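One structure is given here, and the rest of the page talks about it.
All protein chains but one are shown at their positions in the complex.
Take a look at chain A:
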């Protein structure tokens, strides 16, 4: 039972997966504008492409807690809004609608058709919708097909029929689409193979004779049943189908794509076939046949074309010519299928052409691309291949088609959308020394589009102006001249002994006739009333009227002003004596002093005054911070002016105060907050009750070692707080969850800042950094992780950091790719024919293909100073690097060497190789260069390496070995066979080694130095196909497997102690194994299904002063963490919250049971789903209250608890 676990983890996603597995285009908002809905892992995201800016930006993301497999869009006849059909692992078909007003997905229909889970015979793999939106077909790989009729009822609401079945056992489906038949009965086309005969024939003849068929299924709308209408044998290698427009737009039918063939097929037409053109070039094998991996059909007015993509990424434009009769009128008979090279883009999972003339490429690996069409390839000189020149039977001889790839001609890249898929490994460490928060270093991408990425918590900033000033200013303000002005007119700079006013215009220049006192420093600047300005300086307040008349209020004798707070109608100043003087503007625009002064007990350090709420004459609260570490709220209402309302005690004197309303999830609107910055560098945010002035719900955050100063700024249309300490932080409301976020800016330390608005930059910030005046703006607040990438030539596999220097060593290898030496040999030796020798940039066209060739290299990367690859070393002889370690050898005076394990002639499936090697390199130039020392041939390729007690631990096949460095080669010192398959990972603490196997989970091994023996003493009882594992303490291992599970296993204490006893070697060695395994078994502590395959795991802290968490990365680009729970009460609270959300108030959108999803392969244990808990923020207020009730907490408290779980340890 999950509830009895002694260990609980809170699982949170820091960055959702970026792999787009399915995408669909449509007018989901019901307007003419098109949106794109994408599925990444379990998340559905709606994006808005902006044709004017050529940018695509996410509108809303929803976690569905189920695997999204297919998406389709459809529109009912006469409607203007597209619905989304989702095929998932829930065994249900879901129809969703996007609600523009609330920016949410809403479920319209949910129909159950089968068991949950991704299974062979449960539909969900294929989904096709009739182009007229009358029916949809959902099918499984084998046997089952279900058709639903879509219609509308008398109220014009969407209806869905009961399912119509078209099952046939023993039938495998390769692809399935809907045919465009106009308004005739809907027809679906499938490529199928019937294996039932081959399964019964022992001779194997039936298998040889298996035929692939193109089958039409017709839904008879009159009789309401599905019939197999037509079938025809097609090319045996066919795997993809594409729709050809029908009705009035075209001939209808399908394109069947197989290896080196694209064939047009329809039941009343002849077959027309073209080969897939192959790349011509010295590096290309002219015999290699291509396949179509993606494509899209697009209609423009009375024309249509298809863009088809090969596995190389080349796009081909296919079109169909119609036969004409004697009068030149089209007859409806297809004359020819034509194809020509269009452009090359990254290999796509799906392609989408927008009506506004853009192409969205959801890339299979690496960044997604957004292109703009410049031409449609109508009038270029590319060779067009026509089906008239090729036989329709692919078995007949024909001469292949060739083309020369070239840089983009028809498309122009407008945006590259960052994607970390596939994420191969990561390391969290702090190399930048920025007050503690570590960075995440990752290797991701595949092939020539790989990269080394550095991720940092922060918001990106675009700098507009940086100019040096004659002196170091203390503070800066901007001000408008009148209330009606849209933009600021002056920048006011305060120096230690004077004030400088700059005017903002075409140029920024000093002005002197402003009425400002220039001989004293300034404390505050404010545009007052309609058209007046106010300057507060230590000796008084200057009220500058529009006609430059100046009224001066002098500070009382022997006292000076120490703090001031202003808004457009009120001014409060604090005197050095601790008195507070309050002014209000009266109807004729003059300032009136309130006749009483309030004496505070201590020295006032800061004041805070909110803006005047709309429709009111004054802000009703004044916040006063005193050096006795308190903040008091004073009333400014006429009947209780300067009376105490409430007090907040603090841990340190406040340095800055701000009263500001912010958008807030709890209330659904805006809430008034008091923001407090302390001298200790802590920032607090408390809710200020608008009526009583009570302070509640304090949230604190440590910013840095310098006093926190707060400034009100405006970013992306919302009120934000800029908190400056050792770094500048921005406090804002997340545009989607409406939760409060505090993120450092990617900018130097600021002394003072203020809002800045001009025509060029409506929402800027002006700041002072040392002696510089800087103007900048923050544009995107939806992403709080900054990315920097360094391109790599091949798929990175693993990397290590230099033990002392800030350098990383990455091993890269690519299967089926020509090594660079082979490439240069080919280029030099082959006589080039017209343009064949053009070398194409690999990052766009990919590395040249070479079947069973490996290209592999080791590279040194400096991510801190040079931010590039600084050294690379290619491997020769078809070797590919499989593992890497930087190991100090005690036999060499603890000098560190780089050791790389390689495999020669490696074949992945079924696995084979001719040999394995260990290469040893010496570091030179502080690790910036590598010198080859020697290489050692070993029987199995080393798949895991780890430095261990001055020697090297290597996992070679199923053997665990210890090697020492010799003069000529590596010397094997000790060996044990621990696990039955392949060792994929090693971790160690003391004498204990944790070995992970590709298939058999982890096992614990102890090294006995006296006996020089490695002895396995504990292993697991469940086969876990481990992909990554890390020790979280001496007894416990956190790991992830190939199927997307994460687990923690722990060694029983008795076995752990026994293994470490002195002289227990002989005893351990002779202890009887249990059930063909080690003597002891590991206990499972927690288990959880994440949906993504974990590729690295590390115990680390992520923020300054945060506790340690288990940080993991997933192949699809997920960054996540497991946070250990400290108290049992928290566990109970979150379990109850999880239960309420999952079952009653917010069940997963696609109808997948939440608990069943998280228990996909094994029951979820000891883990709370933080992602589910965070959906609480997205609920409407009434639901929040219903959930908060049984938890005995207020909505605000529940939200605080949820957000604390994240902000305490991460971002």
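The rule is simple: a residue touches a chain if its C-beta (ideal position, glycine included) is under 8 Å from a C-beta of that chain, and two chains touch if they have at least 3 such contacts; residues count from 1.
Following the convention adopted for this analysis, contacts and distances are computed from a predicted model.
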Absent chain [UniProt protein name; select from "NMDA receptor-regulated protein 1-domain-containing protein", "Splicing factor subunit", "Anaphase-promoting complex subunit 2" or "Acyl carrier protein"]: "Splicing factor subunit"
Options A:82, A:218 or A:364, residue touching the unrepresented chain: A:364
Residue touching the undisplayed chain, where the options are A:476, A:591, A:642 or A:1115: A:1115
Options A:909, A:1010 or A:1063, residue touching the unrepresented chain: A:909
Residue touching the undisplayed chain, where the options are A:69, A:352, A:569 or A:1184: A:69
Residue of A:116, A:349 or A:522 in touch with the missing chain, whole complex considered: A:349
Identified contact with the non-displayed chain, of A:6, A:153 or A:200: A:200
Chain not shown, touching residues in chain A: 19, 21, 41, 67, 69, 89, 115, 118-121, 124-125, 140-143, 169, 172-174, 193, 195, 198-204, 207, 210, 239-240, 291, 293-294, 311, 347, 349, 364-365, 421-422, 446, 795, 814-817, 908-909, 1042-1044, 1091-1093, 1114-1116
